[in-house]
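In what follows, a structure is listed as structure tokens, so that the remarks can point back to it.
One chain of protein is taken out of this complex; the other chains stay put.
We just call them A, B, C and D in the order they show up, numbering each chain from 1.
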Amino acid sequence: MQVEKNFEPTVVAFCCNWCSYAGADLSGNNRIQYPANVKIIRIPCSCRLNPMFILRAFQRGADGVILCGCHPGDCHYTSGNYFARRRMTLLFSMLSFLGIEKERCRVEWVSAAEGAKFAATMNDFVATITRLGENKKLEDLRCKK
Amino acid sequence: MQEVIKQKAIELLSSGKADRVLGWKEGEFFYDITPAVFTDVKEIEEKFVYNAFCGPNFSKYLVAESRKDGKIAVFLKPCDTYSFQQLLKEHRILRDKVYAVGIPCDGMVDIEKIRQKKIKGITGVTEAGEVLQIDTIYGKKEVAKKDVLAERCENCKSKKHVVYDELIGEEGDVLDSHRFDLVEKIEAMSEEERFAFWQNELSRCIRCNACRNVCPACTCEKCVFDNPASGIDQKAAADSFEEKMFHIIRAFHVAGRCTDCGECSRVCPQNIPLHLLNRKFIKDINEFYGEYQAGADMETRAPLTDYQTDDCEPSVILTKGDQ
Amino acid sequence: MQNEALIPYLGVVTDIRVDTPDVKTFRVVSAADGQKLFEHIPGQCAMVSIPGVGEAMFSITSSPTNREYMEFSIKKCGCLTSWLHQMEVGQYVTVRGPYGNGFPVEGAFKGKDLLFVAGGIGLAPLRSVINYCRHYRENYGTIDIVYGSRSMEDLVDYQEILEEWSKEEGVNVHLTIDREQPEWNGHVGFVPNFVTELAFEPTKTAILCGPPIMIKFTLAGLEQMGFPKSQIFTTLEFRMKCGIGKCGRCNIGNQYICKDGPVFRLDQLAELPDEY
Amino acid sequence: MQRIGVFVCWCGSNIAATVDVKKVAETLGKEPCVVYYENYQYMCSEEGQNKIINAIHEHKLSGIVICSCSPRMHEATFRRTAQKAGLNPYMVEIANIREQCSWIHKDMATATEKAIILGRAAIAKVHLNTPLQAGESPVVKRALVIGGGIAGIQTALDIADAGFEVDIVEKKPTIGGKMSQIDKTFPTLDCSACILTPKMVDVAQNEKIHIYSYSEVAAVKGFVGNFDVTIKRKARYVKEELCTGCGACTEKCPQKKVPNDFNLGLDNKHAIYIPFAQAVPKVATIDPDYCMMLKTGKCGVCSKVCAAGAIDYKQQDELVQQQYGAIVVATGYNPIDLKNYDEFAYSQSPDVVTSLEFERLTNAAGPTGGVLLRPSDRQHPHTIVFVQCVGSRESGEGCGKTYCSKICCMYTAKHAMLTREKYPDTEVYVFYIDVRTPGKNFDEFYRRAVEEYGVHYIKGMVGKVSPENGKLMVQASDLLDNKQLKIEADLVVLAAAIEPDPSARPLATMLTTQMDTNDFFTEAHPKLRPVESATAGIFLSGCCQGPKDIPETVSQASACAAKVIGLLAKDKLLGNPCVAESNELMCNGCSSCEKVCPYGAISYVDKEFKMPNRTIAVRRVANVNPAVCQGCGACTVACPSGAMDLKGFSNSQIMAEVDAICK
Partner (left out) sequence: MKKISLEKLNALFAEIAETKALYLPVDTETGAQYQKWEEGKTLSSALNTVRSAKDFFFPQTESLVHFKVEGKKIEIMDVRDEGAPFVIFGVRGCDVKSFELLDRVFLQDPVDTYYQNRRNNAIIVSLACSEPEETCFCHSFGISAADPAGDVTAWIKDGEIIFRANTEKGEQLLAPLPLEEGGEAKAEEARSEIEAITKKLPLQNLPLEKFKAENLMDFFNDPKWASLSQSCLGCGTCTFVCPTCHCFDIRDFDTGHGVQRFRCWDSCMYRDFSQMAAANPRLSQLERFRQRFMHKLVYYPANHEGRFLCVGCGRCLSRCPISMDIVKVIKELGGERDAK
């Protein structure tokens, strides 16, 4: 009998260059572990995240997508994360409206000092996605191996 | 009303106030009316109509028409004026090239709804007050007009003309509509039910682009879906993902700019209730960021190009219960 | 299952020649057996593709008389062609074809004096015919080739022209470039004017290929010289997808360029809507 | 199609201990277009960098991927390396396999697998990289300071000190601002005029500083290093260059009933006036609303008495164009209008005054010559009630401000103390919600007021002030003793909240800088860039950014000057090449991008396009000024057509990374 392999979700984390990417680095500096399922993509600001990228990630096989940016009020570009917040709120609401699991996408504000929070957030997010299981509602069957 | 508007069209053309008139032209039957640019008084006299089947929203035509030489007169129903103003706000229409005449509307009829009442072979429709008398190959039928109103007219949001050069008839008011009822109903479904609902709806999409091409908010010089460089260009969906992708992205692109004119659902050959996606955004925007009606004025910042420091967090979605 | 026209063959690039700064000639053989992929008639085309990048129609520039391989001369202008230009020898490509009608080398051309007029990359489709006609020299009358480009560097197949074509008996090569260049001793001027200057007999059969503006003025010149429309041939370019006259893209009038063209006689074209 | 080289760094054992670097290099070496791969102990070392340089030369690499530590660590290093090898520095991508891989994972297989994926993403991105050139723009070595209060003065002096030209634009006829109206300053109680006026003189005498008094900024164009500013010099009907400031005109002017704004309307001035004795420039100005000559054409006295012939009734507003490298906003503050505070009877009784009016009433140069007299009957007040937080720290609904005005506690303590010192027979009550004294010697100062000077500090709010029989009945609550109080006062002084000057809002629009909901300018970063606005080249000095006392204002002003000097010291500004770019062919001109741009980097032009059918179409299209754009990317998402893209982080690049990761 074949033993089914444990489900290892693919998680894409978009991190703003100034706060969250630095926060992720700090988590590394302090050797705080979080699952290898998380792969980080660096973007200049959370407002650079086009909803298209999130959909693209799901299409290509991501099981969860998380956006990390500076805390509201701390944006390097002053207002970027405020725009990102509105955009993501509406996008997530729409995805939920379409019946997509709402926990699959998340936004977290992580500052450059919050290495521990970054790791904790990722641990929690990966756990959530693992519990949700494979992304089947927004997958593109062609991209499955 | 048709006569008044027709006379106005003739007057505008013959007085030189307008070089062209955008209006409705009669078809083979009572209901298959085509938008047309009239340049000739005789043609207006013969072909111009305005009845309960004059659904098309003219504002999008003005993007191209206002860039032609001369001035174009256009007849706008209350809801059309919102789209018109939104396009003005986005600098897509040159205002001084358009002479806008606001006209009253008491709801447009959806021929599909008449057909759904198993009325076949419709050859003529006469409006008699609240009742529509329908001639068919198989005899005469009657339906109440309110039963066959287009969805957007059933839930009419406003009888007010927000912009015009001239108004025919009385000015109406913004109405209390029940347009969000169905959105609420879907929101109240379970996640699986919602998924099944949309899967069923969106899987019918044949990607004819009618929704996009008719949408007054979709006036991009080059649509991302037609642009190979965008990375998301597609034609007919090759996977159920692409069906969703198209409609999510489209709804997102018009979020905060959609006036809820309902043209997308009117034109969908597969009767997909596309307006629900747009309305969901409108409802969310109203709830999260305060009431906003696209096209209602020229000044207010669109919700997605604006923010408040104390806006709700995206996690608000998590706490919005399924039931 | 039956062979399917839309499923391509695998080819491998065995040689890349840089013709001009933006034209390269690729030599392609079958990836399976190193042989020529398929036979063709001069003027026919093939769909060449890099999966994931794109597929496009290119004329086969090598002569059918070449039994070993086929060649494509490709100008860099879009996404696919840029990719092709970056290729190295050994790269696989997919090829399907041959498509189109080709030149009537065994029909209308036979026994005729031929006048080839080409501009820029327009020589590519003609090279196949010229070499075919050179190969079966006895079947054709004199061959005149008028070829021009922006500059010396932009003359495609310059070496072959100099070393083979110009030296052959009964083949007259007339080269021209648009503007003066220090190293250039030949004619300077635009192709249409050069054709008029050369004052060819209107009994010849003219074959034109080049940019639209060149075609337009050359045609005017030829007609002035008395060439009847039925003696002028040209090839059309159009966006194509299927290559087999089904997808509807290259439909002009009742003709499909991919299937009924790309070679048209001028009198045929005159009966078609001007949508090319 | 690129020719990509992959370089995997061991970082000693930092990476190599948990990531199989050899395997990573070999696996990535098989990726399309990777023509070279290598792994080395320390890629950032000189030896490592040489390896990269050699590989770029030998293998004609068009792009390189370095799998190493965080790009925040060595991206700049490797970009320089690439540049040394003749490769565009923006053809470098870093895969962060240390901080985001080897350091956070323990299992070698897992970490290696992840490193490969991160490397693939970087390769996918570099495929789409294009060489970027940072634009250069020259810097105009001249600064503009808007506002001539202490903030503007200090900033201007510091900048001029460093050798740069500075212009001050002041809307009033003189510089000096609020500080010139104040009597003494807390907590040292030194005379405000004594410390301010020498600075004003310095300004006047400094060759590098030019004052545009009685002037306003009318328009601002351009960007950091190259602002083009139009200054409106309002007609003062006196030729500034001729006027000697002798004051003869003022003396003879028959129109004496002009409310004196310098004394906050507590007395009158002449229609031609010099605001105060130490005014800079010391030049007379005619108030056109009152001058008989200007209004009726009959008078002309001043012109007759002016020996210098400086009077010019025909003077017009004048527009001056000037170029600047940097702009400093120092527009200051005003006390709020108290007309909505009827409970304090401010509009009803002249004896209810604001603290600033109180300053004038105690100032030796003020309307009472420094003797504290009630405005109504010019009698000495025996009971004075000070009310703090009038319009400050209010809940959202009221007409006041939600913020703390910061300076009121201290100046009220100062007023109370000075009153008690000069007039010990006066009872002084101070009603407060909290007393906030965080500052050097501040709390000591306040305690002295209470302990040494016997000022009655009462925690509680004044409910009502009603004029009764020439007195002011003050009803208040004492929150500590929990009782109602009634005080019969002679004078009530209201510590009015301060708000930004009304000229700030239109100015912010012109400068495309951001403001908060209270119209205070928003700093680029609240902690790290407190004196810069988010718009490059625009700096903030003083109360326009938020309430401040004088020492704070002055230190911010100097900080601001340091920033300006830092900018002006450069000959050229090197832009960030990772900026937004609009594809004109796809742009709709809808203005969405402009609305989300925090820097005002986007403008619109009507552009002619040749259409394929040989017609010409004119369309409004967005234009990004690369010198102003900071590359956040907000516009790229706001753009519905996708015409706007961000260089270095383009849509296709990010999607390629996504694809590579999710594959």
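Note that in this section a residue touches a chain if its C-beta (ideal position, glycine included) is under 8 Å from a C-beta of that chain, and two chains touch if they have at least 3 such contacts.
From a predicted model like this one, the values you see are computed outputs, not experimental measurements.
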Visible chains in contact with the missing one: A, B, C, D
Hidden-chain contact residue, picked from the options D:32, D:526 or D:566: D:32
Residue, one of D:22, D:239, D:252 or D:663, that touches the chain absent here: D:663
Residue in contact with the excluded chain [from C:138, C:163 or C:275]: C:275
Candidate in contact with the missing chain, chosen from B:117, B:235, B:301 or B:320: B:235
Positions on subunit D contacted by the hidden chain, ascending: 30, 32, 612-613, 659, 662-663
Touching residues on subunit C - with respect to the absent chain: 1-8, 10, 31, 50-55, 77-78, 88, 90-94, 237-239, 241-242, 244-254, 271, 273, 275-276
Chain not shown, touching residues in subunit B: 27-29, 31-37, 56, 61, 111-112, 115, 118, 120-123, 136-138, 204, 206-210, 212-214, 226, 235-238, 263, 266-267, 269-272
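Methods note: only the chains that are shown with their structure count from here on.
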Per-residue multi-chain contacts in subunit A, two or more chains: 51-52, 56, 73, 79, 83, 87
Where subunit D touches two or more other chains, by residue: 596, 638, 651, 655
Of all residues in subunit B, those that touch subunit A in their complex: 183, 186-187, 191-199, 231-232, 238-242, 244-245, 248-249, 251-252, 255, 277, 280-281, 284-285, 288-289, 303-309, 311-318, 320
Residues on subunit A engaged by subunit B in the complex (per definition of touch): 51-52, 55-56, 58-59, 72-73, 79, 82-83, 85-103, 105-107, 137-142
Partner subunit A, residues of subunit D touching it in the complex: 70-73, 96, 98-101, 103-107, 110-111, 113-114, 117-118, 121, 514, 522, 524-526, 534, 578, 596, 598, 630-634, 636-638, 646, 649, 651, 654-655, 657-659, 661-663
